[in-house]
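Removed: one protein chain of the complex. Kept in place: all other protein chains.
In this document, chain identifiers A and B correspond to the written order of the chains, with residue numbering beginning at 1 in each.
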Amino acid sequence: MAGLLFTPLAWASLSLLLDFRKGRCVSWLGMVIQVLVSLALWYAVMERGGFSYALGGWEAPLGIALRVDGLAVTFVLLTAAVATACGLHAGFYLDACKPWQRYFWPLFWFLWAGLNGVWLGADLFNLYVSLELISLAAVGLVALGGEAAALRAALRYLFAALLGSLAYLLGVALLYGRFGTLSLALIDEQLASCEPALIVALLLMLAGLALKTALFPLHGWLPPAHGIARSPVSALLSGLVVKASFYIAARLWLELGDRLGSPWLAQSIGALGAAAVVWGSWLAFRQPHLKQVVAYSSVAQIGYLFLLFPLTFAVAEPVSLLAQQGITLQVISHALAKAAMFLAAGNLILSIRSKRVDALAGVSHFLPFSLFSFGLAGVSLMGLPPSGGFAAKWLLLQASLASGQWWWVGVLLLGGVLAAAYVFRIYRASFLEVGDSDDFYHPPQSLEAIPMILALLALGLGLVAEPVLSVLSLPFEVTADVNEAQL
Amino acid sequence: MRRVRLFVTLLACAGLIVALAAAVLDVAGAAVSSELPEQLRASLERSGVEHPVTAVLLNFRSYDTLLEIGVLVIAGMAGISLASTNSLEDPALRSADSLLYALQRWFVPVMLLLAAYLLWAGAYRPGGAFQAGAVLAATGVLMRLGGLPMAFIRPGILLRLGLVIGFAVFLLVAVVGALMGEAFLAYPATMAGLLILTIEVALTLSIGMILLALFVAAPVTDEHEPEEGAGS
Partner (left out) sequence: MSSALLYALAGVALCGIGLAGFLLLNHLLRRLLAFNLIGSGVFLVLVGLAQHRGGPDPVPQALVLTGIVVAIAATALAVVLIRRYFHLTGRTSFKAESEGDGGGAGS
């Protein structure tokens, strides 16, 4: 446990003192440690179920407790996988000669620390601080290098993120005023019935988190920020960072939503998600720049996640579990596929020296490997079997039919068709034979291998969905011996 | 169109105020008395400091504070990543005001003393690392405006070490507890006071340094990285 929290923070301070190349070597060592620790924690949860961990030995409500359960540990492991891939890719991809690139590693590690803090957090205020840690590190990564367009995107991102955090904190303030505690579990215990003030609090928190997750129509900040950042950074932002605020919203909804929610609220959040799927895919289809296509595709894929709200509200327990599993699979498969897609897009951009889709003509001869990774990731986004995206949509399909909300089925199908449209548009552009230029740059093999591995993981996720999902339903012990939790 | 937008926004914000005020009054009427304050009073003896706010900040909820310092370090680091070497010594930014020079001689030592007092007072009355660090940073700003040379603020290993030292000391103390078989961030009860003081001193230095670096980093240079894929 301590290792999981300590490593990213320690490596952040260590890599700040080194330059980019030395920081790279040190960071790779840190990634190995972090992956091992995450695996060990996953194994521990598999063995004996979830437990809570009191930081500093002070139990909640006085201190801050962490909640280590199946869902949290799955996300910790996912973060370790995606962040390691992005870190390895960044080590080769970024220009080591630029003096500001040395700040990539500390920001990267702080981002990782914040993500782990969110997955494990059980304290509402601590979640706020973790969210801010993530936001500021992400903004710093977007702004790194500091040309005007990146600064503009970073500022938009910063303003959106700050407003979202404050709305969340205002909700926390109301909850603390009412219950006198910040622990989500204790609030859940004390909450007996619906009160109007608490609905206001929940609405504020959900609105703030939706802004940070870039739910339609609050998504305006996402495409510029994800499109302009360096490709490994875009992969981190799209794959992991937007999921952090969604994760908190989902946790709040699953704990408190049954008493504070209403069918009206659940359906309207679902409708916004559905609108995001359609509108985001349509805009992705129309973008002139390669990375903007991928960024708008994120807006669409995030839309699916918000179907969690209608599909878990006032439905039977097994249906709700089905929907939760579907959404979890969607988060995992999107994180893997989108990271693969951004990294592959980065390779393509490196090769053709242009960001435009129509400049891709002829690249299929020169970079078939990266293009293939891009396509494999696209298969998962479209939701074709046997990918993780297919398994996720299949579960969601079952959940919406079982709960009698058949209208979401149309969204799931339409979203898949639109995803196919924008992925094939890239393919069409890259197979065009123009023949006037064969001036392509060949990125190193290792750069091409990393997105391929991620894409294959996303593709294979559908085959191993059962064991992955079994971790989610592990029991959670309320009292755990702290000393045993030393990893 | 513009007036419609103005009107709608103002109406929405007024609606928000009304809804929030109703919620606040509702909560104020229904608030339960929690056992948290009593629990806090009971545990205060074991925390190593007398002032409850400092105890909450640096012992009970020290994870929050650790991450908060992390946020500060991120901001400082992102700030200096946008600055470059030569701009930090820009003579044009120095003030030529003779009154400032005269006052500076009196103010700088007094402010340093005040920072030290605030740090020391944090254990039993309002004060603490952040307040002391802010005063320290203000001293630095005054010195910079007066043109006193401050070699350590140039972006180099010294500056980066200064940014991170408080965070690193905090983290080391946190992990020592874990290595000795207690929870992460747990202090041994007998040494809690001493450890908290060590953390506070390092934090004060770092906080002052970060805030000063952010002030100094605001001037800019023309050097920047070309956009991704803008090669041809």
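Everything that follows uses one rule, which is that contacts are C-beta pairs under 8 Å (C-beta built on N, C-alpha and C of every residue); 3 or more make two chains touch, one makes a residue touch a chain.
As the structure is a computational prediction, the values presented were derived from the model and not from experiment.
Student: From the touch rule at the top of the page, work out which displayed chains the omitted chain touches.
Tutor: When the entire complex is considered, the left-out chain reaches A, B.
Student: Check the options B:R61, B:R144 or B:R160 and report the residue that touches the missing chain.
Tutor: Result: among the candidates, B:R61 touches the missing chain.
Student: Using the touch definition from the top, which of A:G146, A:G257, A:G326 or A:G362 touches the missing chain?
Tutor: A:G146
Student: Of the residues A:G23, A:P223 or A:G462, I need the one that contacts the missing chain.
Tutor: In the complete complex, the chain left out is touched by residue A:P223.
Student: Mind listing the chain B residues that contact the chain we can't see here?
Tutor: 6, 9-10, 13-14, 16-17, 20-21, 24-25, 27-28, 31, 33, 36-37, 40, 52-53, 55-57, 61, 64-65, 68-69, 71-72, 74-76, 78-79, 82, 130, 211, 214, 217-220, 224
Student: Residues on chain A that touch the omitted chain in the whole complex?
Tutor: 125, 128-129, 132, 135-136, 139-140, 143, 146-148, 151-152, 154-164, 166, 169-170, 172-174, 176-177, 180, 211, 214, 217-221, 223, 279, 283
Definition applied: only the chains that are shown with their structure count from here on.
Student: How far is the middle of chain A from the middle of chain B, if each middle is the mean of its Cα atoms, in Å?
Tutor: Chain centres of chain A and chain B, defined by C-alpha means, are spaced 29 Å apart.
Student: In the complex, go through chain A and note every residue touching chain B.
Tutor: Interface residues on chain A, with respect to chain B: 1-2, 5-6, 9-10, 12-13, 16-17, 53-58, 61-64, 95, 98-100, 103, 106-107, 110, 113-114, 117, 125-126, 129-130, 132-133, 136-137, 139-140, 143-147, 149-150, 170, 174, 177-181, 190, 195-197, 200-201, 228, 230-231, 346, 349-350, 352-355, 482-483, 486.
Student: Touching residues of chain B toward chain A in the complex: what are they?
Tutor: 19-20, 22-24, 26-28, 30-36, 39-40, 43, 59-64, 66-68, 70-71, 73-75, 77-78, 80-82, 84, 157, 160-161, 163-164, 167-168, 171, 174-175, 177-179, 181-187, 224-232
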